[in-house]
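Below, a portion of the complex is reproduced, with chain positions unchanged.
We call the chains A, B and C, going by the order they appear; numbering starts again at 1 in every chain.
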Amino acid sequence: MPSSRYYTLTAACPDRVGLVARVSGFLAEHGGWILETNLHADPDNDRYFMRIEIKADSLPFHLAEFRSRFAPLAEELQMSWKISDSAVKKRVVILVSKQEHCLYDLLARWQSKELDIEIPCIISNHDALRGFVEWHGIPFHHVPVTPDNKQQAYAEVARLYDEVRGDCMVLARYMQILSPELCAAYPGQILNIHHSFLPSFVGAKPYHQAYQRGVKLIGATCHYVTAELDQGPIIDQDVIRVDHSDSVDDMVRYGKDIEKTVLARGLRYHLEDRVLLNGNRTVVFR
Amino acid sequence: MPSSRYYTLTAACPDRVGLVARVSGFLAEHGGWILETNLHADPDNDRYFMRIEIKADSLPFHLAEFRSRFAPLAEELQMSWKISDSAVKKRVVILVSKQEHCLYDLLARWQSKELDIEIPCIISNHDALRGFVEWHGIPFHHVPVTPDNKQQAYAEVARLYDEVRGDCMVLARYMQILSPELCAAYPGQILNIHHSFLPSFVGAKPYHQAYQRGVKLIGATCHYVTAELDQGPIIDQDVIRVDHSDSVDDMVRYGKDIEKTVLARGLRYHLEDRVLLNGNRTVVFR
Amino acid sequence: MPSSRYYTLTAACPDRVGLVARVSGFLAEHGGWILETNLHADPDNDRYFMRIEIKADSLPFHLAEFRSRFAPLAEELQMSWKISDSAVKKRVVILVSKQEHCLYDLLARWQSKELDIEIPCIISNHDALRGFVEWHGIPFHHVPVTPDNKQQAYAEVARLYDEVRGDCMVLARYMQILSPELCAAYPGQILNIHHSFLPSFVGAKPYHQAYQRGVKLIGATCHYVTAELDQGPIIDQDVIRVDHSDSVDDMVRYGKDIEKTVLARGLRYHLEDRVLLNGNRTVVFR
């Protein structure tokens, strides 16, 4: 169905009069049919953010030519920008540990084409989920992580990710803290789901922390991984109600339901180029 | 603070290539600084919707001249459009019955300038809330409604509304069904809060209906009033959880909390020109 | 871990003075350690509902003897009651069509023992999910349903369910309307997930209905199946926010997330004997 193919242009630049006119003018000049436009001005730092979906076959040229034609304007406007093609599936590498709820959830979405991605491989520090992954026809790599081998282990993760030319790495309750080198190597490419409503309950055993504090809602947070633990830019969050009758185990169970939903939602936003970084915060063009 | 004054342009028109470029080009040509832009294309009917906030003092002319200069372009693009000025407060007439929760809520927002409106008068079919209204320095009109006098009563409501040049009429749990004539006279100007999650439980005693059906969430709906009861375009909705231990009275009590919040939210969207009609549905540029 | 084994007593009876004293007195007399108690009096019909979890090894006898000893008291109090044993896993038969999201979700919960049940077989009117089901070691039965064979098809479903001595039948987006005979044969045993916030949008294509009406929240409802379509007692519901930018396809996608969560939650309540029928409404002792 070529007519549904579209390009997604995202850009951030200093705000100024005529910005939208210049960009939309460029598109109009070449007959570009706009499907969806999202714009945001941040008055605190005078930055402007945009995301525009353009029908691919409305333009008289392909992406390479778009890029070369658009570049001078982008340079003039001091833009950091990119444009992606809906026909090119993103390559998502999933990292898991032993807990299966997020993995089942992501693979169900991939099977039904709700997530229209390629999963070139899945990496785990345990071998437990190999059979399930391989049944889906996806290569599975067991990369054990011990206190002593972290450096080699994460080098191997990076090697596997590079080998398959990954676009995005998803920590689907991976339960390991990546090395600062790995975080630094793929900025804005690694998504994590943290099992608390950040910034509450950073670090280990957040449901235990939540239980001890006696909160009445528990949450989950999808964020980009940075070298500082649980401090990366937040993409999405959600909460669910608990009460005094809920044990830590109950919270863990309820929490799984929001973990998988929030991770899937955050991942979708990321894959559809709906997330733009604004310092340590995000613009999410839902 | 003149620098924070802004104009809000809203428009709906057939979708076409170059639409955004034409409108933003017009603004850029006159130095218009865009504060906020919301755009929506409805692929079902090929209609395009836009809302643009422009810094007032970035333009070299006032609204009257804006209107005359913009008109030819708007006509060419077959737009229905309007532009409003943040410095001109909207005049909101509130209709109440005996229940006070929505009225207290709206007046608190008005007192704190969260709702930056004028309330030229409040009309009620009962005299119960006169003292509270008049303490706030707002004229109060008691217009009784009986089975026999509906026509005269609503004529009087219309007269009062016209007399103060109302921009918007809010039924803040008014509990009376307006006449078809009144509804027809002010399309898109009358907002109601219905105490159910429409389309469930249309008409009288929705909490009783909800209780009988045994639903696990109850809701409230802010919508434009049309001649057909509870069928007007929906602006906003929300729900709250109930369970078997909640009586009808409990539901009524919980419901009030969402009624007032949803009404205030819907009213704010309306007053800020964030709501555009799209057939019997709404585009709400939050 | 025998010490964590417990019995769950559920009962409904006419309300009267001394009811709790009689039942808790019976338990105390035999040393019964109560883990959890939920009680509800319905003032509308003077019915009383209770659910009590008792530590199995605190009682000096097993279930058979409990039943015979408790029966006279239950009869005196005009109770309908039952008691179940946490050590006896419930046997849940799942019916699916071609959509996999609820099935993946339920099997993930079963794999992780979050749902501590047996799944003796899965039945589908399509063959699409056979591989996935069989990989989990669960028998899969393809029972096609056509306009002409409904009676035989549902007879076959009933035969399979009886053969494995099913305790509960779950329609995990089965997309077929069961025959009245099947509904009548297993009252309070068949759970469905309807993809709308009932009573809104009964029947086919609820997301299309929701889109047409322009609602701002969409929902899902887990309910017991009765002969009257989508009218059975509601166990749980939830909603998610949508707006004008969401197409029907978007709604379908969002809806899946609440469908699977609400179905899993309702099923858990049912399996833990937390749901008691009160006419066409439910008492859900969360």
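In the analysis below, contacts are C-beta pairs under 8 Å (C-beta built on N, C-alpha and C of every residue); 3 or more make two chains touch, one makes a residue touch a chain.
Predicted, not measured: the structure shown is a model, and the values here were computed from it.
Participant: Counting all identical protein chains, and not just the 3 shown, how many does the complete complex contain?
Facilitator: So the full homo-oligomer, as given in this file, consists of 4 copies.
Just so we're on the same page, only the chains that are shown with their structure count from here on.
Participant: Copies chain A and chain B touch; is their interface built from the same residue numbers (over half shared) or different ones?
Facilitator: Here the answer is same, because the shared fraction of interface numbers exceeds one half.
Participant: Among all chains, which one's averaged Cα position is nearest the averaged Cα position of every protein chain shown?
Facilitator: A
Participant: Mind checking the centre-to-centre distance between chain A and chain B? Centres are C-alpha means, answer in whole Å.
Facilitator: 37
Participant: With chain centres taken as the means of their Cα atoms, state the distance from chain B to chain C in Å.
Facilitator: 42
Participant: Going through chain C residue by residue, note those that touch at least 2 other chains and give them in order.
Facilitator: Chain C, residues with two or more chain partners: 245, 286.
Participant: For chain C, which residues count as touching chain B in their complex?
Facilitator: Per the touch definition, chain C meets chain B at residues 40, 42-43, 197-201, 212-217, 219, 233-239, 243-245, 247, 278, 280-284, 286.
Participant: Would you mind writing out the residues of chain C in touch with chain A in their complex?
Facilitator: 36, 99-101, 104-105, 107-109, 111-112, 114, 131-132, 135, 245, 253, 256-257, 261, 264, 286
Participant: In the complex, go through chain B and note every residue touching chain A.
Facilitator: Its residues touching chain A are 17-22, 24-25, 27-29, 31-39, 41, 43, 58, 241.
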